[in-house]
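Of the protein chains in this complex, one is absent; all others appear in place.
Up next is chain A:
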Amino acid sequence: MAEEEAPTQSTSRLDNPGTLLQSVSTSLTHEKITILPGYEPDYSACTFCLWQEDHTLGNALRWIIMKDPDVEFCGYTAPHPSEPKIHIRIQMYDNHSAVDCLRKGLSNLRDLLTTVDASYKSSLDSGNYIKENDVDVRAVVDNTLRERGFAVEGDDERMDTTS
């Protein structure tokens, strides 16, 4: 699996030589997730900061959390393009815990993706689709050139070998 290959958890797999990420975070290590100041003591309204995540996870997570009927509000933002992090704000009805909601959202998203994966693989295994070769662009170009009376590279050599 990818996790065991990735260096350390907090710096993540994006931490490659020459990345923009490195120049921003130099030697600091960041927690993957923190709760920003100003949260409700019972966690009924929190803003989470996810380090080294972007719209990829942010928007998907926002959508699945909004599917929870106990959620009053959920939104996310990437505060600045040169900081590799996102903020996810969750506000709950009836003093439910936003942390539990986030955990539930993550697990629902996992279920969703596993379902899509299985569905894709079964469609692929069914073999019920068009299988064909790629268009040979070079052959098409060469043919057009020949039709229009231009010399095609390689043609004379081929003639040489046959003669």
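Observations on the structure shown:
Note that a residue touches a chain if its C-beta (ideal position, glycine included) is under 8 Å from a C-beta of that chain, and two chains touch if they have at least 3 such contacts; residues count from 1.
In this section, contacts and distances are computed from a predicted model.
Its UniProt record calls the unshown chain "DNA-directed RNA polymerases I and III subunit RPAC1", which is the correct pick from "U6 snRNA-associated Sm-like protein LSm6", "DNA-directed RNA polymerases I and III subunit RPAC1", "Elongator complex protein 6" or "Anaphase-promoting complex subunit 11".
When the full complex is taken into account, the listed residue touching the unshown chain is A:99, out of A:45, A:78 or A:99. Checked against the full complex, the candidates A:29, A:95, A:123 or A:144 give a single residue touching the omitted chain, namely A:123. Seen from chain A, the chain kept out of the figure touches residues 1-3, 5-7, 9, 12-19, 22, 31-35, 50, 53-57, 59-60, 62-64, 66-69, 71, 99, 102-103, 106-117, 119-124, 126, 128-134.
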